[in-house]
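Of the protein chains in this complex, all but one are displayed in their positions.
Here is chain A:
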Amino acid sequence: MIEVVSAARCVTCDICIRVCPTDVFERGADGVPVIARQGDCQTCFMCEAHCPADALYVAPFADPVPPGSPHADEDVLGAALGEYRRLVGWGGGRTPGSRLDKNHLFTRRLRS
C-alpha cells in the first residue's frame, strides 16, 4: 500500500491525485497530496511509476504497515522511492523497460 508522500521531493503537480485509479489521494492545504483513503489502495504501483519527482513509496504489502515500520520512513527508504519508475524506464535519459521485455523467452519455454 502507498505509505510515503515525500513533502521534500513533491513538486505539487497533482499527477498522483489524477492517475490513482482508486482515488486514494487528496490535495493537502499546502499542495502536497495526502493519503486520504489508504484502504482503497490496491498496491498497483501506478502512482510510483507516474510521479515525476520520485516522491512516492508504495510498500509491497496488501495491508498498512505498523507504526515504526521502515516502510513508512522516508529517510530509511532513500533510493527506494521511485524504484518502479526506474524499472518502467520513464524519466530523462532512460530506456523504456518494454524494450528489454523478455516475456517471449518464457512463453516460448512453456510451448516447447
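Simple rule for what comes next: contacts are C-beta pairs under 8 Å (C-beta built on N, C-alpha and C of every residue); 3 or more make two chains touch, one makes a residue touch a chain; residues count from 1.
Rule of thumb we're sticking to: contacts and distances are computed from a predicted model.
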item	value
Record-based protein name (UniProt) of the chain missing from this complex, from "Exodeoxyribonuclease 7 large subunit", "Heme exporter protein B", "Fumarate reductase/succinate dehydrogenase flavoprotein subunit" or "L-aspartate oxidase"	"L-aspartate oxidase"
Touch with the omitted chain, as defined above, among A:A8, A:A29 or A:L100	A:L100
Positions on chain A where the hidden chain makes contact	17-23, 40, 42-46, 49-50, 59-62, 71, 80, 83-84, 87-90, 96-107, 109-110
